[in-house]
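For this depiction, one protein chain was excluded, whereas all remaining protein chains were kept in their positions.
On to subunit A.
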Amino acid sequence: MLSRSVTIGTPLGLHARPAALFAQAVLESGFDVHIATADGEADAGSALEIMTLNVDGGDTVTLSIPDDSPEAARALDSLSALLSGNLDVA
């Protein structure tokens, strides 16, 4: 299991459009990625699931992949970078 702590860089948080963009990136990575907050955990490959966490800009979340391979680590790095940037101007 690999995990990263990420601060949400989208000022308005993960509402529909940023959630959809991030879920799309997760699906394209081919990995099983989870996103967790203090309130719960969700399948990051689903925009709806991400939206249920009601994540705000500036919140800290944990991204995790149940896979220790170097490919998984690379995917986690690039997904973390995406999430810490501003998805609303993506």
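FYI, a contact is a pair of C-beta atoms (placed from the backbone, for glycine too) under 8 Å apart; a residue touches a chain by one contact, two chains touch by 3 or more; residues count from 1.
The working rule: contacts and distances are computed from a predicted model.
Trainee: Can you work out the missing subunit's protein name as recorded in UniProt? Choose among "Phosphoenolpyruvate-protein phosphotransferase", "Acyl carrier protein", "Peptide ABC transporter ATPase" or "Penicillin-binding protein activator LpoB".
Mentor: From the choices "Phosphoenolpyruvate-protein phosphotransferase", "Acyl carrier protein", "Peptide ABC transporter ATPase" or "Penicillin-binding protein activator LpoB", the unshown chain carries the UniProt name "Phosphoenolpyruvate-protein phosphotransferase".
Trainee: Of A:Met51, A:Ile65 or A:Leu83, which one is in contact with the hidden chain?
Mentor: Result: among the candidates, A:Met51 touches the missing chain.
Trainee: Which subunit A residues would touch the chain omitted from the figure, given the whole complex?
Mentor: Contact residues on subunit A toward the absent chain are 11-12, 15-17, 20, 23-24, 27, 42-43, 45-49, 51-52, 54, 56-58, 86, 88-89.
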